[in-house]
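Removed: one protein chain of the complex. Kept in place: all other protein chains.
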Amino acid sequence: MARPDLLTDDELAAALEGLAGWQVEAGKLRREFHFADFSAAFGFMAASATVAEKLDHHPEWSNVYSTVVVELTTHDAGGLTELDVQLARRMSELAGSVAK
Amino acid sequence: MARPDLLTDDELAAALEGLAGWQVEAGKLRREFHFADFSAAFGFMAASATVAEKLDHHPEWSNVYSTVVVELTTHDAGGLTELDVQLARRMSELAGSVAK
Amino acid sequence: MARPDLLTDDELAAALEGLAGWQVEAGKLRREFHFADFSAAFGFMAASATVAEKLDHHPEWSNVYSTVVVELTTHDAGGLTELDVQLARRMSELAGSVAK
Partner (left out) sequence: MARPDLLTDDELAAALEGLAGWQVEAGKLRREFHFADFSAAFGFMAASATVAEKLDHHPEWSNVYSTVVVELTTHDAGGLTELDVQLARRMSELAGSVAK
């Protein structure tokens, strides 16, 4: 499927307003999630993994115990696109009620 | 490690009071969990899987889309024990905020 | 997306030749997977969950310790379709080297 275009500055600014906790760092969309413990953190990762595979758009992420750090970018496009915003939104929803 | 003793009827009744949504059916502790979608359901399963392995006590469970049905029993003891109550409690906590 | 048509008897027979371990039972494609332990079994489930979500086609499956029983059908079509064959094939690949 065709990859989406890079977001303009205005589009990105608008998207960030709806993405609490996410910010742009070094050109990537980044959020640090904190959970009650490792089990909750990993459950969030498993839920997110199914979404990432469905979107065919995968995070760069790391986990240490109850913390999950997520960085998103669209390599094919060389920056941030609607795909990153979609994945960020779904990850926030999945973490929503369990993130501290 | 030694497996716990069977719960007495009184102990079981007391435990059930603290386990909303769980009931005893055919000698097993059973609960049906409903989630927003498959991703949320599977995230719950992944979180629960880590807990089950830690307790060295594993559920009999099935999943169809957003529903997860869990049945617990302690085979070594031939019935319900404190292990089942512990696992049920942790699964309820993990599902807590995401179950509908 | 449009759901695929039901497989004809000939198409189903041809597909089953390439699906070692799977058989049709009560109109569903069914396979029982056996792994070394619970951790391996659950790893297989997590890998399969990402594939199922990508295909937007989800298994009816159950797990008890190291065993995973999978049943596939396409409810929208009222029987078996190419989607079931695709998911079965991918699950066999994912289990391939770890299933006993």
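By letter and in written order, the chains are A, B and C; residue numbering begins at 1 in each of them.
The working rule: contacts are C-beta pairs under 8 Å (C-beta built on N, C-alpha and C of every residue); 3 or more make two chains touch, one makes a residue touch a chain.
Quantities reported herein were computed from a predicted structural model and do not represent experimental measurements.
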- Message: Can you tell me which of C:15, C:45 or C:70 touches the chain that was removed from the display?
- Response: C:45
- Provide the residue numbers of chain B that touch the chain removed from this figure. 46, 49-54, 56
- Note on the structure: Even though one chain is not shown, chain C touches it at residues 38-40, 42-48, 50-51, 90, 94, 96-98
- Query: Which positions on chain A touch the chain that was left off?
  - Reply: 38-39, 42, 45-46, 49, 52-53, 58-65
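Here is the rule we use: only the chains that are shown with their structure count from here on.
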- Cα centre of chain A to Cα centre of chain B, whole Å, reads 31
- Message: Using Cα averages as centroids, what's the distance between chain A and chain C in whole Å?
- Response: 29
- What parts of chain A, by residue number, touch at least two of the other chains? 46, 50-51
